[in-house]
Structures are given as C-alpha cells and as structure tokens.
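The complex appears here minus one protein chain, its other protein chains still in place.
Order of writing sets the chain letters: A and B. Residues in each chain are counted from 1.
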Amino acid sequence: MSANLPLFWQFWVAGLTIISLIFLAILVARVYFPGSQHAEEEVVWDGDLVEGVSPPPSWWFWLIVSALFFSVIYMIFYPSLGNYNGLFDLTTAKRYTESKENIDNKYYKKLAKLDSLDSKSLQKNAQAMQLASNIFAQNCSACHGKNALGQNAFPNLTDENWQWGGANSQIIQTITNGRTGSMPAWKAILGDENVTKVAAYVKSIKTINAKKDKSHAEGKAKYQQFCIACHGANGKGNPALGGVDLTDNIWRFGGDLESIKHSIALGRSGIMPAQKDRLSTLQIKLLAAWLQKSSQPQK
Amino acid sequence: MDKKLYYTDSATVFLLICSMIWAIIGMFAGVYLAAELVMPWLNFDIAEITFGRLRPFHTNAVIFGFGGSALIATAYYSVQRTCHARLFSPNLAWFVAVAWQISMAVGLASLLLGYTSSKEYAEFEWPVDIAVALVWVSFGIVFFGTLATRKIRPIYVSNWFYGALIIVVAMLHIVNNLALPYSWMQSYSVYEGTQDAIVQWWYGHNAVGFFLTAGFLGMFYYTLPKQAGRPIWSYRLSVVAFWAFVYTYIWVGPHHLHYTAIPDWLMTTAMVMSLILLAPSWATMVNAVMTMSGAWGKLRSDPGMKFVIVSMVFYALSTFEGPMLAIKSVNVISHFTDWTVGHVHSGALGWNAFVTFGTIYFLTPKLTGVELFSKRLANIHFWIALIGVLLYIIALWGAGISQGLMWLSLDDFGQLKYSFIDAMLVTIPYHWIRLLGGLLFLFGTLLMIYNLFKTFMAGRLTKPVLVKIPPVHKGYEI
Partner (left out) sequence: MLKLHKTIESNSALLIFGILIVASIGGFVQILPNLFDESLRKGVENLKPYTALELTGRDIYIREGCVGCHSQQIRPLVAEVMRYGKKSVSGEFIYDRPFLWGSKRTGPDLARIGGKYSDKWHKLHLIKPQSVVPESIMPAYPWLAKTQINANSIQAKLQLLQKMGHPYSDLQIQNAKQNLTSKTEMQAIIAYLQVLGTY
C-alpha cells in the first residue's frame, strides 16, 4: 500500500535514509583511501592474536559500491522514502491491477467461449469438465470428498438424490447462495414412543405404501400429521424446502432404525455455505454441469 | 595465590555444558517436529507436543538455550583474553550463567503449556521476558565491565561484535516485547496489526542479525585466528564490515513482509538494504579465507578448525541466499514455503552450530588441560553433521521451490492448476529426506557430547587449569 506520512515524518524518513546512506559511502571510501598519515599498528592480544595489515580487496569495494548504486536507482524507480511512490508509480497495488488485467486479457476469449456454452455442451467438452473437476478438488472436496463421493454427513453428489433439486438452475442456486437444511427435533412433541413408531414407518415407507401395508398405521398417522409438509405424503420429499426423499436408499445420517429415531427425536441440520463471494459465475456454472454429469442413479 | 592475577573460566565451563544440554533438547525437538510432518500420528493428541506448541519450543531452545549459552560462555572466555583482564565481577557472571538457564527452562516449559505471545522467536510471555531482560543487562554489565577494566588499550574486533550483540539484542527485546498483561502469564501487544508486524520483523530478522550473526561472528573472530595461529587478514576490512553490518542489518526486517499489508516503501528499503548487506557479510568470509591461506595444512589435523572453516562456507552461502530471497520477485515464490525454513537451517546448522562446535572443540582442551578424548570421533562428527545439513537444505530447496511454483501455477484457462493438497503432497518425499538430515545432525551432536564428556572426565583427574593473565605489550597499556 502507499504510505500517508505527515510532512514532518516524510522529511524524517527521506532525510535519515539519504544521509545515513551517504555516511556509509563515506565510511567505505575513507577506509579504502585512508590518506598518507594512516599508519598501521601491530597490536598483540592474548599471546598471538594480531590484526593483519593487508589492504581490503578492491573487488569488495566494487561490490558494495555497485550495491549502493543499484539501491539508489531502485529507490528512484520504486516506492521508497515514505510517501514517494517512485518514478513510475510502481506500487504493489498498481502492479497487482496490471497483472490481473494481463491475465484476464490473456484468457478472456477462452473463458468467454466456455461461458457461451450451455450445460449440455459443457458436459461434452472434455477440457471444460477437467477444469470443473479441478475447481471441485480445490474448493469443494474438503466437505464432499474426493470425486464428490461424500463423507461423514456431507452428501454424496454422485447419486441421483438431490436434496435441493437436481436441475441445473437448482444446483447453481445451491452453490451460489448456499442452503440451510434444518430438520426440527420432534421428541418433545411426539414423545419417545411415537418417535419409534414414525421411525419404523419411515424406514420402510416405500414398501409399506406400495403394498398398502397396515402394520404401521399409527406411525403413518403421525407421519401424515407432522412430516408431510416437508417430506411429502408419499415420502418423496420436497426440494423447494430441502425435505429429503425418504423412499430412496440414501441415508446421510444412517438408515438403521436407531439412526432414524435419532434424526427424528433430536433433529438434523446441515449447512451448505454460499460460494458466491469465492467462485465466479462461470466457475459455478462449470461445477453445476460437472456435478450433473457425475450424478448417476445408483446401481 | 592472588586470584586477581588469573582468568576465571568456571562460568564458561558451566555454560558450555548447559549449551550442550540445550543442543540435545532443542535438536531432538526439531527432529521430532520434522517427523510429525511426515507422520502426523506422532502428535498423539497430546496438546503439549503438537506441532504448533513444539515448534516455538524448538526454535527458542536452540537459539537462546544452545546458542545463547554458547555465546555467553565464549564471550566470557574471549573478552578476558583480549582485555588481559579478569572477568568483571565473577559472581555476577555466575548469576548470569545460572539465571539464563532458569529463565530458559521456565520459558520453554511455559511454551509447551500454551503460554505464548506468538511473536516468532519472542514467544516467551511477559514474566519470562522481564527475567531475560534482567539477565541480559547483567551480562552486559559483566562484559562491558570487563572491557572498561581492560589492561590493553585497543579493543579487539571480536569484542565489537559481542558488544553489538549485547546492545542491539537488549534494544530489540525490550521494544518488541512491550505488552500489557491481563493475567500473570498472558498479555496483549501494545502494537496493533500492521504495526505489530513491522515491529516484530524488525526484531525477528535482527534476532538473526545480532543474536545469530553478530554474536557468532564475535566467537569466530576470536576462535579462527587462535586456531590458525595467524592474524586476522585485514583490519581495515574488519572496520568497514563491522559498521556497515551494524548499520545495514537493522533495516532488512520488512523483507519478511514483502507483498503484505505494510507500506510499500518499507519493502523497498528492506530489499535494497538486504542487497547491500551482502557486502559486509562476505567481508568476514573473505577475512576468514585469507586468514587461513598458508595454514590450510592445519585443517587436516584439527577437526575443530574444519568446523570453523566450513561454518564460513555456510555463512557465505546463507548470506548470499538471504539477499536473493529478499528480492521481491524471488520472495513471491519463496515466501511461506519450506525454502525459508531451509535457508534458516543452512544458517543455524551450517553456520551457527558449526562455528560453535569448532569453538567448543578448540576450547575444551584449554579448559580441561587434557587433549580431546578422540580426534577421530570429532572427524566423524564433522562428516556426519556436514552430510546432515546438506541433505536438510537441499531437500527443502526442492520442497520449497516446488511448493512455491505450484501455488502460483495457472492452467490453460488461467485458473489455479493445483489444489493446496497437491502442493503439499509433493513436499512429502523431501520432508523424509529432511528428517534424515536432521537425524544425522542430531546423531553427530551426540557423538560430540560423548567425546566432550570423556574429555571432561579425564580433565577432572588433573589439576584445575589456571591461566595467569599475561602482561600487555609495551606501548599498548591503557
């Protein structure tokens, strides 16, 4: 950044720097050219410790002189001495802007071309997919795992299940603005017994509904009272609200009875942080296309 | 017997022993840290030995425990000889020797317990800082007191460097550690954000400059000519190098903050001063090489001298590499990478530790009155340590440069080519080599300690060494 020193301190910085550098130069010159009256002494310390009288080598003189010379030139061209920004205003801020522009210009055409493609065409473009997979590895894999396979409770993005919808626009929306999924805790409302019943119903909701099985009537009743708003009457879920599909075989928090009971009793939550400040719209577009492509029904 | 007619070396012996103990503790911690990087399970979920807490323990133990004790020891030894005077207040000298160890022990333990101000190489919290400051001032009184009561008029060059060490480190330590306490072991810095960074690296780089360089140059300027039995080559070069060194070094700190949020002009002055600094640094190297010319034969018979001469090679290397890393366009790649760590170790192991080992091999026979237990073992130590340090720095060149380039690489679309993990995985083989290098170096140090232990045990059987203060040559009395 550029400095903003008060005038007094500006003179202080410039003055002390210049004067002290001149003193250094004088010191070097006077030691190298001591004049005629200089006589070397032969002092002996500690038995045999003597300072030698050899003249200092001339290459060393040129070494420090050229370093000083370079320094002065460099300080003229670059920001130095307080508020002075150098002959060509080569501040780090300006140089950053310039190199950013250079890079933007260099890749502008390539990126604009990608940007003009729709998600179907992007999916067919091997280079674009490679790029997207790199972006995923750099930005998303810490949660969603390598190759988007999911880990812990962070969802697998390669299955057919999309909590917030698998359409291209829905995925873009999810990445851009993030999602806050929140399943409330039902223990206080339902009581332990009903939690177990609902859980049992939910566990086999697909088969029960298909066979019109009556064995889970109580659980089903409670389900229809409390759960359908998000998960739908048939358990198919509701992407608009983030209500997950309970009829597939994908259970982020575990599909055994105990885990389902835990989910119902104590609730679950999951946050997908918004990425709009971190990723460009093109990057998000690429990710969405890539994710759609990798998302396949499970065998 | 009038004690005043003799030098006093008991505190020196004590400090050298302590220095060796810290060397083992500090270097072992370093090796353990290197191992944690390749085998993270070595953290064992134990707070006190996780990387974050152990790292400042390692740096402080080697710099201030090992380095500091060795510096005080050799300063005591050489200032007496070069002043033809007994140490000023041997009691105070002993106080310094013991209080330094206590401060280090307390400080290092507190770091493991999580009490840290987090400023690099100044991590000790305020009570330890105050103790260190008091001990350091006492050290100054002993040293300058001896200078003031010297019998020979001119002050020898090694004492200029030790003097700069004491004065400047006191100044740096006090200014950088200014903090207001909120509890008996914790505090907040009086400087905020950017200013704190500027003050810290003014301190940080000059802890290297004056503690690890000026001090060890003092050690070197006494040891080498004594070992070689030849005069320091050029007095005039020493003069110009010394003052250029003291003047220039203090400016270079902000090169640790290139491209950060500090004002641009600080980076520029730090960069140009870093380049100028090459000259005074290499002046000492020239002085060393020219002092040796004609005495190269002694290298074969004196393992201590091998260490001192090779220390100069590493000094030349590090003081060349330093200015290069201070150039902004190089720093873009090297900053935040292992390259910096390698650079520090080429200085700390190759230069500081080597010159200390050489000096200790030189002093031990003089302090014990018996020959070194085994020259052969010392030679083996030399080669093991040399291979160790070379493996270490070459590995970290590889790791640092790969890492630095990968972080900045763009692909065909102008997007980041590598993830952070990609760049980290590349360093792992290098980190194994670095661990091996560190292990070798530690093993060499253990050989040395065994060698010294045997020598001291043999020395105990003979009479204590008493050296009478020799008279000063005519014309140079004070």
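For the reader, a short list of remarks on this structure follows.
Just so we're on the same page, a contact is a pair of C-beta atoms (placed from the backbone, for glycine too) under 8 Å apart; a residue touches a chain by one contact, two chains touch by 3 or more.
Everything numeric in this text was worked out from a predicted model, so none of it was measured.
Touch with the chain omitted from the figure is made, among B:341, B:401 or B:436, by B:341. Among B:18, B:219 or B:239, the one in contact with the hidden chain is B:239. Checked against the full complex, the one of B:89, B:186, B:374 or B:402 touching the unshown chain is B:186. From the options A:58, A:116, A:152 or A:296, the residue with contact to the unseen chain in the full assembly is A:152.
With the whole complex as reference, residues 36-38, 40, 43, 45, 47, 50-53, 55-56, 114-120, 144, 147-148, 150, 153-155, 160, 163-164, 167-168, 171, 175, 180, 182-183, 186, 188-200, 202, 210, 236, 239, 243, 246-251, 253-254, 256-263, 266, 269-270, 273, 332, 335-337, 340-341, 407-410, 415-416, 420-421, 424-425 of subunit B touch the missing chain.
Although one chain is not drawn, its touching partners on subunit A can still be listed: residues 1, 3-6, 9-10, 12-13, 16-17, 20, 26-27, 30-31, 34, 37-38, 41, 82, 92-93, 95-96, 99-100, 103, 138, 142-143, 146, 151-154, 270-274, 277-278.
Note that in this section only the chains that are shown with their structure count from here on.
As a whole-number value, the distance joining the C-alpha centres of subunit A and subunit B reads 38 Å. Looking at the complex, you find that subunit A touches subunit B at residues 1-3, 13, 17, 20, 24, 27-28, 31-32, 34, 40-41, 43-57, 60, 63-64, 67-68, 70-71, 74-75, 78-85, 91-92, 103-104, 106-107, 110-111, 114, 127, 131, 134-135, 137-138, 141, 283.
Interface residues of subunit B facing subunit A in the complex, by the touch rule stated above, are 81-82, 84, 152, 154, 156-157, 222, 225-226, 229, 231-240, 243-244, 247-248, 259, 261-265, 267-269, 271-273, 275-276, 278-280, 282-283, 286, 290-291, 410-417, 419-422, 470, 473, 476.
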